[in-house]
Each structure stands twice: as structure tokens, then as C-alpha cells.
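Questions regarding the structure given below will be posed in turn.
Of the protein chains in this complex, one is absent; all others appear in place.
Which chain is which? They are A and B, in the order written, and residues in each are numbered from 1.
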Amino acid sequence: MNGNTCNLQSPASKKAQSHWAGVWRQFRKNKGAMAGLIVVLLAILTALTIGFFVDYDEHVIRQNIPMRLQPPSLEHPLGTDELGRDLMVRILYGSRYSLAVGFGSVGIAALIGIALGAFAGFYGGYKEDVVMRLTDIFAAIPGLLLGAVIVASLGASLTNLILALGLASIPQFVRITRASVLTVRDQEYVEASWVIGLTGRKIIFSHILPNCLSPIIVTATLQVAQNIISASAMSFLGLGVPAPDPEWGALLSAGRSYMRTHGYLTLFPGLSIMLIVLALNLLGDGLRDALDPKLKR
Amino acid sequence: MIRFVIRRILFLFPVIIGATLLVYFILDLAPGDAVFALGGDQMSEEELIALRHELGLDRPFIIRYLSYMQGLFTGDLGVSLISGRSVLETYFQRLPMTLRLAFSATMVSVLLSLPLGIYSAVRKGSIQDNIAMLFSMLGLSMPNFWFGLILIIVFSLHLGWFPSSGYTGPISLVLPAFAVGTGLTANLTRMTRSSMLDVLGQDYLRTVRAKGVSERAVVNRHALKNALIPIITIIGTQLSIALGGSILTESVFAIPGVGRLMMDSINQRDAPMILGCVVLTTILTSIILLVVDLLYAMVDPRIKSQYVRRGKTS
Partner (left out) sequence: MSEKVLSIENLVVHYELEAETVHAVNGISLSIGKEETLGLVGETGAGKTTAALSIMRLIQSPPGAIKSGAVVLNGRDVTGLPIRRMEAIRGKEVAMIFQDPMTSLDPVFTVGDQIAESIALHEKLSKADAMKRAEEILELVGIPRSRALEYPHQFSGGMKQRVVIAIALSCNPSLLIADEPTTALDVTIQAQVLELMKELKNKYQTAMLMITHDLGVVSEICDNVAVMYAGRIVEVGSAKDIFLHTAHPYTEGLFNSLPNINARVESLKPIPGLMPNPAELPPGCAFAPRCSYAGERCHTSKPVPRELESGHIVECLAYDDPSFQIVRRWGNG
């Protein structure tokens, strides 16, 4: 579905500029996507600047037992947790982990996946076969299980979580990149590049990949959303960011023991995950519509 | 057709062998090996070496892997370090519960999504369509396990309609099936809608209308039959997602299936059990996807005849 988008774009770079302007014009019309973009930007801003406003040791992890399990109030808008820490501060601070894992893991997956996918799609033949069969093998293991095994083996930490989810997302990028490259590869301007004697690598980077960006961007956006959910799931299982760091999944795990009496400990971290994932999904959908008018309904 | 089936089944083997190698390799990277799970920290260096030798852990990686593969094909995946019971037996003992849950969740999703997706596509742009799309977007953006927790809070802790954890009978599967099913429904509704929209724009429906076929039959008979072909693949994928996600669902609801088994094994560092769970679940999901592929080929006359013809000539 995404594979055939490339030929819509002009290979010429001058036209490419007006292409992106057109995409932006199209994107701006989509209210949901704009809302998504704003929420994502706000979340990134929060994650980047929260460290200037709150002190990690003082506000995020310091226990304050007398104030434990306070329901939402003016002083603590989202209440306090089982160790008396302000839930809102912890959730805001937690955005750093969720976004780091989401973007970090997709960064790793995109880097490796795009390279492999472009290689496979461009050269074809046995090289393609080898890459695609390896991808099949990778994709055969359910993502969450692969992530769990990696973390179980290497230990639970933020880095390992990023690594685990990153590795598990590689197949997506290999497949989407290869499919796009295949549609572009045989077009005349690529053949022309061969004729004027460009090397394979140069053709891939300057003529093929720029014309395959649309489906890759869309996939990346949706994958960030997916990996933020997966990260919270792993932390919930104790396979992600370890305590006392306030990763959202870890907050859910901690709040679990108090579900009956203190439901807000379960409600708010989950809503936070949902909000950022919803924003990313809307953004991804909006990008898909804007980048590929053919698919718009 | 038979050749096609056989070829696809043969294709499964390299995938399983490769996936097993991958998981085996990753678990081998773990700093402490199995002897620590057996209380190795209290043993002397000599005892450790002896125990490693006894378990075959001192052999080179590739030899150990090959002997594991040999075991896989003869149905011997070793024994649990904790309980000492056969990995294979334990897995299959737990599997029915997980399958029941995965099937129920997929069922929920299919029963809700198909009518919703079709309706949305036919009434595209209507208020009902927009509401359905809004809800499926929310469902898609929600962590399933969190929704499960919310369901527990509302329907078992507060209303007391369903048990909150453990398995006491089919009623215990209602909440988990809905928790997983809601996420799947969100996805499948969108897919059904877009597949239907694709088909509704096709020229051949105009021919059908020109015959005097009623709009209802155009949608339910002609459009749906065409739209279902890609949807079948998605339903199969969902079943395998539900299986893969069992580790999470079963932890939330304390359902004693293979997901719970795997989580316990990870916590107890029971390497053979972890390995067995991952390998067997991978094989299972691969088989499901294979069946879906074959089903797809059978439903779509274009693909079917292609293989029938190829089978005859090659």
C-alpha cells in the first residue's frame, strides 16, 4: 500500500522543495494531525526542559512517606504515589523515558533497516534473498518476546530496552524500504544515473532514497507510537526501566497494588501513554494523507 | 496447489532454525549462566565446573546449539532448571489456556470490526463513520494491558461482575478477551473500512449495479466478498499478535497460560524454559501465518489458479 508512493514525487530537487511545501499545505488542513503535531512537540519540549524545573533527587525519587497515597488535590493535582511522591511530577519526568525509548529504538531500527532494505531492493538477486530471509527470521519471533529475551539476557536498563525494541522493529523498516526502492529502482531517471556512470551507493543515497522517504517517514512515526506502548509494557513486566525511575509503565506496575483504593495511580500514567501515542498516530495518519494524496479518502 | 502448500511448509524450516539460533544466541549472552539459577553462588569453583560439565555448558556454543536443534526435532527441549519437568510437556500443558484466550480475543475483534468497518465504509463521512473512526483511533492508541487494568478496576473491583485474576472458568476470560480484543477491534475496523472503500470504488460494482442488483446485495455479496480477501490475512496476523502478547495479558490477569509461564521463567532465570517458550511460540505463530497464507490463496481465485497452473506445468 505504501510501496507505490515514490513515483509521485519528482526526482528533481528543485521540484522537491515545492513538493514539501505542498505536503505542508495539505497537512495543515488536517485538524487531527495538527493537534497531534502540537502534542508531540509539547511532549518533546517537556522532556527536554523538565530537568531545569525539577530536581531529580529532590522531586522525582525522594520518598515522603507521611504524604503517601494522597488523592488528587490542589497541591498534588494527580495525587501522590505509594511513597508520597507527586504523581504529576513523576509523569512529566517520565516523558523523558518514553520519548527516549520511542525515538531511540526507532532511530536504531531505521538506521539498520533502511540500509538493509535499500541494499536488498537495489541490488536484488541473492543479496536480496539473504537479507529478506534474515528479516523473515527476525520477524517470525513475536516482538514482545524478542524484547523480553534480550532484556532478560542483558539485564533491565534503559539502554537495553532501547536496544531490544530497536532490534525488534528492524524488519518493518527493511520491508518498507525494500518495497519502495523496488518501485523507484527501474524508473528511467535511475537508469539514466547508471548511464552517466554513478556508483551504486551514490545512486541509492542521492536518487533512490530521497524518493522513498514518504512511506518510511510514515512508518517511523507510527513505529515510535508502537514502541512507546511496548516500552511501557516491558517496564510494566519489570523488563524495562527499573525503579525508582518514573517510566510510565513502571508507574502502572507500582500502582497495581493499589488499584482497588487508589485507581488514579493506574488511570493517569495510562492516559499519558494514550495521549502521546494518539498524537503520534494522528500525526502519522496525517503525514500519510499529505504525502500520498492517492491514498486519501 | 499441493506443490505450493509443500513449498510453503518447507519454507518454514529455515525460519524456525534461524529464529531458534537467534534466541539461543541472545540467551547465551547473559552474564551468569544456568548454574547460578541452581544456586551456583554458594558453590565452590570446582563444584561449578563439575556442574557445568554435567549440564554440558562447557561445550562450545555451536555444539550446544546443534544438540538443542536435534532435541527440537526429536521433541526434547530439555527440562526446567526449577521444577525439573520437561519443557515441552509444561508448555503444552499451558497452551490450551493461551489459545482459548487468543481465539476469544480474535473472536471479539472479528464480531465487532466487520459490521462496524463495513458500515463505516458504506456511510463514509457520516457522523457514525466519524465516531467509529474516532473510537478506533483511541483504541489503537491505548495500551491493551492498561485497558485491562481499567477493566479490572471497573468490572471486578467495583462492580464485582468478573473475577479480577486467576482462572476459575470461562468467565475469567471475559475481561482479558475484551482487553486484547478492543485493541484488535480498533485495528481491524480500520482495515475493514479501508478495504471496503477500496472495493466500493471499483468499476465492476457499476456493472453489478447496472444488472439491477440491489444496493444491499452490491455491498453484502459483491463488495464484501472482494474486501474479505485481504481482511483474512489481517485476522490471522491478529491471532498471532494475541498469542505473542499473551505474556502481557496473562501477567495482568494472572491467567496460567504460556505467557505467564514465560514471565515466571524469566523471573526465575530458568533459561531452558524461556528458550522453549519463545521457540515454541514462534513456531506456533509461524504456522498460523502459514495457514492464513494458504487460506488466502484458496479464497482469491486469482492466486489460486495461478498456483494450480504452476503446479501442473512445473
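A few remarks follow.
As a working rule, contacts are C-beta pairs under 8 Å (C-beta built on N, C-alpha and C of every residue); 3 or more make two chains touch, one makes a residue touch a chain.
Quantities reported herein were computed from a predicted structural model and do not represent experimental measurements.
Although it is not drawn here, the omitted chain touches the following shown chains in the complete assembly: B. Only one residue from B:M1, B:V213, B:I232 or B:L290 touches the chain missing from this view: B:V213.
The residue from B:F73, B:F92 or B:Y204 that touches the chain not shown here is B:Y204.
Summarising the interface, chain B meets the missing chain with residues 202-215, 222, 225-226, 229, 300-302, 305.
Rule of thumb we're sticking to: only the chains that are shown with their structure count from here on.
Separating the centre of chain A from that of chain B, both taken as means of CA atoms, is a distance of 22 Å. Residue ranges on chain A touching chain B, taken from their complex, read 133-134, 136-138, 140-146, 148-150, 152-155, 225, 229, 232-233, 236-239, 249, 252, 256, 259-260, 263, 266-267, 269-270, 273-274, 277-278, 281-282, 297. Chain B contributes residues 14-16, 18-19, 22-23, 26-31, 124, 137-138, 140-143, 145-147, 149-150, 152-153, 157, 194, 197, 240-241, 243-245, 247-248, 251, 262-263, 266-267, 269, 274, 277-278, 281-282, 285-286 to its touches with chain A in the complex.
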